[in-house]
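Heads up, this is only part of the complex; the chains shown haven't been moved.
Think of it as A and B in the order they're written, each chain with its own count starting at 1.
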Amino acid sequence: MTKQLRHIDNSSESAAFVSGWYVVAASRDLKHGPIAVTLNGLPLVTFRDAHGQSVALLDRCSHRNAPLSAGRIVDGNIQCHYHGWRFDGAGVCRAVPGLCTEPDHPARRVPSFACRDSQGWVWVYSEPDVAPATEPYDIPCADAPEYLTIREHLEMPGPLDAVAENALDVPHTAFVHSGLFRRNEDRKPIEVVIRALDGGVEAEFIGEERPKGVVGRILAPSGGEVFHWDRFLLPSIAQVEYRLSDRSHIVTTAALTPRNATTTDLFATVAVKVPVPNAVLRTVFKPVAMRILRQDIEILRRQTEQVARFGGEEFASTEIDVLGLRIKKLLREAAAGRPGTAQEERRIKMLV
Amino acid sequence: MTKQLRHIDNSSESAAFVSGWYVVAASRDLKHGPIAVTLNGLPLVTFRDAHGQSVALLDRCSHRNAPLSAGRIVDGNIQCHYHGWRFDGAGVCRAVPGLCTEPDHPARRVPSFACRDSQGWVWVYSEPDVAPATEPYDIPCADAPEYLTIREHLEMPGPLDAVAENALDVPHTAFVHSGLFRRNEDRKPIEVVIRALDGGVEAEFIGEERPKGVVGRILAPSGGEVFHWDRFLLPSIAQVEYRLSDRSHIVTTAALTPRNATTTDLFATVAVKVPVPNAVLRTVFKPVAMRILRQDIEILRRQTEQVARFGGEEFASTEIDVLGLRIKKLLREAAAGRPGTAQEERRIKMLV
């Protein structure tokens, strides 16, 4: 972080923040801008420059610290609403109205952040004033032929690791989403293989039956064998992939962006191929998905509130919390700049 | 406090909290439960076990810290809403749905608190995982023959000592409750005897006339001699007793439970014997009592806000603040684990 950012209130940052690419908005929502977003406690503004490229700056005018997002875009530069100072997409000061001398000056620069439009989302690199060595994550099957692609942005209570664990957790579905996926009855044992990925972790569920609830009946009306993987990829991707028969395939990719220590923005891309007309799918899928998400938001809100009341987490885990501890470890090691510890493949049994 | 509770936010605890029995709910309100309550900043959940006994646990699932009070009671155990873990009244983990091995494990225990139904109230002992050497306070005249017994729960602004002093204070009645008890005119001197009780203090008012306001006229329509005692008993009892003639007797016992440093739950038991039909008494008494309580809530709210704005109390007392300083001293000494200093009987004069 540059000197100019040293004052930022630490209480709003996540404990284990990992540098990298994060989604901050839907590309379709960024016409000219400006849009104010928050990445790990840092107020940013994103807009389109004169070439239509999405760009991102610190949302603080270098002059009197007004939020640039309160201003407007003039010829692809952002103009502060207070004194009209203008900045280009690189944060260079292009106008100081009233000043007889040159506007550009190092003290007047606003920190800028690498920014990309990719697969329907605006991605920002979390460190200012650097050219990242990587590109944003490539979301599988998004906008692929035969796939219906749905995008949603939700504000989730909780830190990134709690939201990621919730998104990838199987056991809670029988309670929080009772009747929609699974039930707490007639359970059968299945095997789960947990293996390390490059900068991530994957759980493969073997022997799972088609979920009996509404969701299973929509995705695989005729039943059949189920292949199911849950994945977490640094710094921000939680992914659930289901194959039910060779005709049904659904990949839900959640790009998670910590807004602050207790709120995480979830940008979901659902790519789905099923033997059901898209119009029918849209009609049925959206209400069910929104109901599931509202249920998750409610339990995450309660969990987050209670952790705050107790001043921190005090978790007990079992082996069927297959990804939670691994996600925490990946984030902690990456945030500390340490390489991930090698993890052997592990197999456990779970009643589903 | 156990290790698991060490993180609790200190700012929500009272300065001088004394271990012991505290009312947390009305017994009639605890059907199966769960009910979420807060005792000195600590979130607890109370419910009835398989035997109908009231029990109390820390309101935090040992797994992912969701509040157990968001769950439901299944066969007398409380089931967490997040992953369905179940705990019995002793805090032992009885189910981890999906897990192939035994659910009971020391790391999965939830701290439990001794709990009793007594005289219409659910009492909780403030320290986890101990068998208390004492039983809850025995409220005089509650549900006794010839007595009408009324119970009310109110949320009072202020710490326990401020609420106790307010409940037991005579001078404020001429101002905060102007016209209901006493007026700031035609005052006559009376004598007050202040004496130590075992774990408490009592003020006896000698020579007091029947209060001239509405309350006095209801309780003793034909006038007569007045006997009046105000008492505070550790850790949580504020009691006002009036005898007006041998036919009228009223004992108001307030069980005070610090919710946090600035809010105190008041659980009042009013036992009243007067030469007035109970139906008439109920009709007249409730509105007047509620008006008095609303007036006290208002002045306590203002006092609490102002103390917070100044960052602490800065009180000056006179001898007619007969119990305030003694209550603070009793709480301070008991909280520090020191035996109460012996206090000689003291007599003062007051204009009432």
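Please note the rule applied: contacts are C-beta pairs under 8 Å (C-beta built on N, C-alpha and C of every residue); 3 or more make two chains touch, one makes a residue touch a chain.
Predicted, not measured: the structure shown is a model, and the values here were computed from it.
Undergrad: Give the total number of copies in the whole complex, keeping in mind that only 2 of the identical chains are shown in place.
TA: Number of identical chains in the whole complex: 3.
Definition applied: only the chains that are shown with their structure count from here on.
Undergrad: Can you work out the whole-Å distance between the CA centroids of chain A and chain B?
TA: 47
Undergrad: Under the stated contact criterion, what part of chain A meets chain B in this complex?
TA: Touching chain B from chain A are residues 162, 169-172, 174-176, 184, 187, 189, 299, 302-303, 305-307, 309-321, 349-352.
Undergrad: Could you list, by residue number, the parts of chain B that touch chain A in their complex?
TA: 4-5, 7-9, 12, 43, 59-60, 62-67, 70, 79-84, 96-100, 105, 107-108
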